[in-house]
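What you see is the complex with one protein chain gone and the rest in place.
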Amino acid sequence: MSARGQRQGSGFGAPQIILTLSIAILVIVVAVPVLLILFNAFWADGVFNIRDVARVLTEPDTYQALLNSVIIACGTTAGSTIIGTFFAWLVTRTDLPWKRFMKGMFLVPFMLPSFIGALAWKMLLSPRAGYINRFFMDTLGLEEPIFNIYSYAGIVAVECMYLFPFVFIQVCGALERMDPTLEESARISGAGLFTITSRITIPLVMPSILSGALLIMLYSMAHFGTVAVLGIENGIFNIPTLIYERIHQSGGSFDSIRTGTVLASVLVVSAAFIIWLQNRILGKGRYQIIAGKSFRPMELKLRGLRMPLLVICIAYIAFTIVLPTTVIFLVGGLKTYGLAFTLENLSLDNYKFILFDHKLTRDAIFNSVTLGLSAALITMFAGVMISYVIVKMKTRGKGILEFLGMLPFSVPGSVIALGVILAWSGKFGINLYNTVWIILVAYIARYMAFSLKANSAALEQVHDSLMEAARACGASMWQTLRDIVLPLVRPGMLAAFFLIFLPSLRELTVSIMLYSPTTRTIGVAIYTLNEDGETVISAALAGVALILIITGQSLINRFTQSSSSSKG
Amino acid sequence: MSYVRLVDVTKRFGAVTAVDRLNLSIAKGECFSLLGPSGCGKTTTLRMLAGFEDLDEGEIHVGERLLSSKKSGYYLPPEKRDFGMVFQAFAVWPHLSVYENVAFPLRIRKTPTPELAKRVNDALLHTNLLDMARRSPADLSGGGKQRVALARALAINPDVMLLDEPLSSLDPHLREEMRFEIKDLQRQYGFSIIYVTHDQAEAMALSDRILVMRLGVVQQVDTPLNVYTRPANKFVFSFIGLSNFLDVEGDGVNFVTSRGALPLPVAPPPELGRGRVCLAGRPSEIEFADTGLPGMVARKSFLGESIDYQIQVGEQNVRVQKGRHSRGPEQGENCHLRFTRPFWYPAE
Partner (left out) sequence: MATIQLDRVSKAYEGRGVLQDLSLTVEHGECFTLLGPSGCGKTVLLRLIAGFENPDSGSISIGGEVVAAAFGESLPPDRRDLGVVFQDYAVWPHMTVFQNVSYPLKLAGAKEAELRERTQRAVDLVNLSGLEKRLPSELSGGQQQRVALARALAANPSLMLLDEPLSNLDANLREEMRFEIKELQHKLDITIFYVTHDQEVALAISDRIAIMDDKGIISQIGAPLEIYERPANIFVFSFMGLANFMPLRREGATLFVGEGGQVFSGSAPADGDYVLGFRPSDVILSRPGKEAARPGMVAPGFLRGRIKRASFLGAMIDYQVEIDGVFLRTELESHFALDEGLLFAEGEECSVALHNMHWFTREEAAKEGVRI
């Protein structure tokens, strides 16, 4: 490089400071915990030890948990992919009535926490106490419950309900942006609508389907909530629930930590593999199917199937969204769990109790809101800085940051929790265990990926020439950042903030591993209250959480709509 | 001998009439262009022919077959019309090889394998794609993709080929080359071409006849030469190539330019009478002369093969283009203009 002296600084200037700071954040928050997990899993007494790893993995319990994770993840992926693709096709390519409304409804499960859904389904379909099972047994005199939710099928069904939007949203996007002449040219070639769908449309959107499916696979493998609520009762553990169980029961003994780190390593490796697979599919297989100008896409006339399919959609929405949500609110209003939903049994007493009188739930709400706000703010600013280095700066050493920036995407929540325990329990002279700070650190690590994604997307929109134009107008680097870059990425930063704040309100996987009696979050409170048999209180708190989340989400929707329409 | 017949074809989108009572007949083996600015209804017409749009009135016939008829509510779906069609954005399927793209229409028709192989090879041969047969179309350039689309349309040996701005996604050099290739293919296969474009030079070069359209209404149907030398109205004149319009006014005998009152050496035909009239001339059909309409060279640009002048005539501007070997006045000099082929239109 050129430049000495006062004209243009080099050596250790502003770019290097930013780069170092960015690397430091990612190393401390993400890299060290992950490395500690791998280290603890493969090193025993200071020597590399693969035999011990194999021993842990072949223990019946751990082996079963691994197998369960795979079974549940595969079932969920298959089910959600079929449901998601079918509904996506239905709302974009057919003349189904009320398509816009349907599309909105199919996205609702995105914001509903799946463990609250699992709670609702437990209330409806647990073998003895579930309202639906009881209804059939009492009124029809059936001997056996009609469906046992404490089963593989039950877990997979509930996960499908909340995860299929991952595929739905990807496939909808691909179908909507697809050049309609790709299908029209098949038609003029003599192909009927069915042939076109199976031989042209579906193959063309296959990369989007697969990429959504892999996201679900990634999520389900490391998913804690649903399995914890529905599986533990019947002895079904997957990797995250087993890690939790072991560490929770033994109070953090060496042996449990060891099992935990080995299992966590398995999660890290499989997550990395899935991410790699997804990048390959997206990088290579993504066809250029997006049109510039276009006409309306072809619409399949459903004719006689129009009404039956409409009924199916409405029934699906009623059954998977309306019913569980209603049950949560209703049970939250009961005096005791198990009573019938009659007017004299229902009141707002539970809601008043958790909001004003019960210290545990009030603390939990306060903790979640403050943790969410702090994590969202910190992660938003850190994310914008790191993304700026990755996307815009031409500094040496950026490669390390690009690699570190990939890490948050492939580290599941339960792994982060375990890594944070290892790193911040006094090992480096700082002991944050049993304080809210350890949860905050874990939240930052967990949500860094969201912030990096939103902020780098926003920064990529800011073309280099916009910044260079400012320099040519006489603006220094800092003035350019202040006047041009920050105003332009503000929408991305806001998006990052909400993408972090809302999910953190309902976070369970990380907090459950890190809470202490005084640092419960909403998710932990709902879960533990339910475990302790306080079903109605737990349901009431879940109801409050749902209201918080839905209000927040609609505020964001309004905000993003108005800002995008004002841009014109 | 008309082969493709459109009778009173009308299409409305809401309150807008996109195509208004269009009557047209196109002969077998003819190359016929629909030309007009965007939104003139040319693409809608083609899409009605293809069967992607219903008709609000009228009928479409090809040969003995009725394709669409509003009156009898008859509507043959696009997949049954046996047309070849090429789209602006190529629309080749990236998940199929070049060979499979071309074979697709034949596979749909359950063509026996030896016959299919022969036809596909034939189409690939004529579009210079034989070497590319196993490749994915995603690896091909824009021109290559468009040739795949052409080969696919050729595979069933259609009587009628519908081309929707097939060259406008290509760069100018390639556009010219492909234009010749399309023309050659037509000679070998003998299909009729119905060609939609907004590029007048392309339409001129390719077509036997051109239909000029504006806001859904036919302006002129004629050979390229006649459209150029005998434009039916001011719109056609202005749409085909560069144009100058000069407002003039007079008493029926002597005419002067409006705003400037410079005397005009030529007079409009008597039927346009007196008052305000519009004089039109193409930049290449105006010459510098010793006498004539006086003007001043406001701008002279050397463009290589031609020299472009902007002449200020009173308060109006006239554009003149001359070949590079011609001698003309310099910037800032005074000059006189002679319209070698003047056209006259009523003032607006």
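We call the chains A and B, going by the order they appear; numbering starts again at 1 in every chain.
Here is the rule we use: a contact is a pair of C-beta atoms (placed from the backbone, for glycine too) under 8 Å apart; a residue touches a chain by one contact, two chains touch by 3 or more.
As the structure is a prediction and not an experimental result, all values here were calculated from the model.
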{"item": "Which of A:A41, A:M178 or A:A470 contacts the chain that the document leaves out", "value": "A:A470"}
{"item": "Chain not shown: contacting residue from B:A91, B:L106, B:V212 or B:I240", "value": "B:I240"}
{"item": "Chain A residues that touch the omitted chain in the full complex", "value": "1-5, 7-8, 463, 465-466, 468-476, 479, 483-484, 487-488, 567-568"}
{"item": "Residue numbers in chain B that touch the chain omitted from display", "value": "179-180, 200-201, 204-205, 224-225, 228-229, 240-242, 282-285, 299, 301-305, 308, 323-325, 340-341"}
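The rule is simple: only the chains that are shown with their structure count from here on.
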{"item": "Chain centre separation in whole Å, for chain B relative to chain A (CA means)", "value": "53"}
{"item": "List of chain A residues in touch with chain B within their complex", "value": "179, 181-182, 184-192, 195, 200, 203-204, 206, 287-289, 291-292, 295"}
{"item": "Residue numbers on chain B that touch chain A, as the complex places them", "value": "47, 50, 52, 77-85, 87-89, 91-95, 104-105, 108-109, 138, 149, 152-153, 156, 162"}
